[in-house]
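Okay, here's the structure, questions in a sec.
All protein chains but one are shown at their positions in the complex.
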Amino acid sequence: MDLSLIIMQLLSGIALGAVLVITALGLTIVFGMLGVVNFAHGALFMIGAYAGLYLASLTGSFWWGLLLAPILIGAFGMLIEFVLIRRLYGRSIDDPLLLTFGLSYILVEGVRIVFGSDGIPFPTPPQLIGVLDLGIGFFPRYRLFVIMLVAVVLLVLWLTLEKTRVGLIVRAGARDPTIMQVLGVDIGRVWLAIFGLGVGLAALGGVLAGPMRSVNPEMGSLVLAEAFVVTVIGGLGSIVGAVVAGLMVGISISMVALFAPEMATIVMFALMAVVLLIRPQGLFGVRGRTA
Amino acid sequence: MTGPSSGEAVAKPASSGLAWLLDHRVLLSIAVLAVLPWLLPSKALAVNVLIYGVVVMGYNLLFGYTGLLSFGQAAFFGSGAYFTGIAIGRYGVPWFAAVPIAVLLSTCLAAAIGIVSTRTRGIYFSMVTLALAQLVYYVALQAASFTGGENGLRGFTVDRINLFGLQVNFLDPINKYYVLMAFAALAMWFQSRILNSPFGAVIEAVRENEQRARACGYDVERSKLVVFMLSGAISSLGGCMLALHLSIVPLDILHYQTSGMIVMMVLLGGARSFFGPFVGAASFLILEDVISLWTPHWQIFVGAIFVLFVLFLPKGIWGTLLDALDSGKARR
């Protein structure tokens, strides 16, 4: 087993992890701020892929699809929050989870009705077709682009949350919504925006995954399970946790694929079990937050 | 169905009729189940109501009565079915012995998953049970020499059974229904005993307020683990029934979508009501049956109905009905 192969494998793992990070991030932000576990997250990931594809074919450019789909689906997410989820605040913490679970059925079947159940081709943008010679091997240009884009999105997100006034309000709102209301902040609007952001991130993950996988109505259900595992390992509500755990899971899958490829799916669940035994609240989770 | 007529005549104050109903809930439930095959469009559907009714009833113990929202109940439904099939097909165990063996092994599995998952709380618990159940799914997929893998487990058809010297054709749908109903009755009796025991009061206390329960001196962690195991045991009995009924075990039984279906059923019927799980299982299965004959897009309706229930009828069909009866009596 030579070193260059291991490096290539590491790179595949990072690319795999990048999509996981983006998807898990949306899940974890919404939970951290709103206390809502969004079971429709996978379905919205899938809808993001379809929307990206549709917009790309409408405008004739992948880049418009990449830009507009997360915005459009994010706005759709805000609609979901406003019409459905808002009614459930103050009720049992399980209720939003159950509601979004039912919602995922509607979304998946809706896509089947509109776009058919077969799946449709999502071509790689022409600028990113092909492989790049890294000296030690060839790696698809598109996957390198995904790694870089995810890095940029993370940076922007971090700067917004940590360095801006909006970020301050959001963080404070997550800690104590009542105080924020007393201070005159319309917390409902903050929640609306956060839910939209979470859904937008799911859609972004979907558009990014589109050219790598086949686009079909069931593509979200697998992603949902993976995103859950990542958030649980990282610690629910923790942004840093989602990033670290996403990359960790991606790289573990990739490395296991090298030695025992048929175990590649089991490994992430095993990883999660181990983490939970040692730290039940996840790597970066705060104890007691989840009660 | 059983409701108002049987509750009359007793001269106790307020909701005495309802109290009478609750006292005899096991017998009444059995009575309803006994006529079920004649009410539903097919015997196979009636058997499914029995099976899912038992599975959901077990789940209700965990979710409804203790307030623990697990998304991994499929693991025990599936393990009950697999262990039954493997015991009969691979080791030649007679069917009546295979069932208790399967329940016992599934309870051990529930203990293992419970030890990890009951350490977590709230939403975490849902996710951890989901992920661990998926782990069970992948193990069953990989251990193909035992489980048949993706092809499912086959080769253990029980066609004749011996009931106290009486040879019964188990392929006959009616015979099969009543034999399986005996299992369901057993499960109901067991569940009723749990709920009426002091332990039943403890788990309700845990649901209402974990801190207070702990302050009262209850061992909350241990209670959660025990209820997780009991719930798994009852649901696994449903799995045993499925194996005997279909004479195959499909791998999909372990998939998290099965867990999701169980959650839907309990909410549809009414969490925290004794007969609700059977009402939920029946309405879900009939709904699916009817709508899927009419359109392949049945899931959109199931999803919509479920969303409406969460929003407007969180107590489910049976729970809402009981409430209505209760308040009606109270007003009188």
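Note that the chains take the letters A and B in the order they are written out, and that residue 1 is the start of every chain.
Going forward, contacts are C-beta pairs under 8 Å (C-beta built on N, C-alpha and C of every residue); 3 or more make two chains touch, one makes a residue touch a chain.
In this section, contacts and distances are computed from a predicted model.
Visitor: Just go with whichever of "Methylamine dehydrogenase heavy chain", "DNA polymerase-3 subunit epsilon", "RsbT antagonist protein RsbS" or "ABC transporter substrate-binding protein" UniProt uses as the name of the absent chain.
Guide: Of "Methylamine dehydrogenase heavy chain", "DNA polymerase-3 subunit epsilon", "RsbT antagonist protein RsbS" or "ABC transporter substrate-binding protein", the absent chain's UniProt record names it "ABC transporter substrate-binding protein".
Visitor: Taking the complete complex into account, which shown chains does the hidden chain touch?
Guide: Over the full assembly, the chain not pictured touches A, B.
Visitor: Have a look at A:93, A:154 or A:258 and name the one touching the chain we're not showing.
Guide: Final answer for the missing-chain contact: A:258.
Visitor: Which of these touches the unseen chain: B:50, B:88, B:220 or B:251?
Guide: Touching the chain that is not displayed is residue B:251.
Visitor: Out of B:19, B:44 or B:311, which is the one that touches the chain we can't see?
Guide: Hidden-chain contact among the options goes to B:44.
Visitor: Pick out the residues on chain B that sit against the missing chain.
Guide: 34-35, 37-39, 41-45, 48, 138, 141-142, 144, 148-152, 154-155, 157, 159, 163-164, 171, 173-175, 178-179, 182, 185-186, 242, 246-248, 250-253, 292, 296-299
Visitor: Touching residues of chain A against the unshown chain: what are they?
Guide: 5, 8-9, 12-13, 15-16, 112, 116-121, 123-124, 130-131, 137-140, 142-143, 212-214, 216, 218-219, 222-223, 253-254, 257-258, 261-266
Methods note: only the chains that are shown with their structure count from here on.
Visitor: Which part of chain B faces chain A closely enough to touch in the complex?
Guide: It comes out as residues 69, 116, 119-124, 126-128, 130-132, 134-135, 138-139, 142, 210, 256-257, 260, 263-264, 267, 297, 299-300, 302-307, 309-311, 314.
Visitor: Spell out the part of chain A that touches chain B in their complex, as residue ranges.
Guide: It comes out as residues 31, 35, 37, 84, 87-88, 91, 93-95, 97-99, 101-106, 108-110, 112-113, 221, 225, 228-229, 231-232, 236, 262-263, 265-266, 269-270, 272-273, 276-277, 280-281, 290-291.
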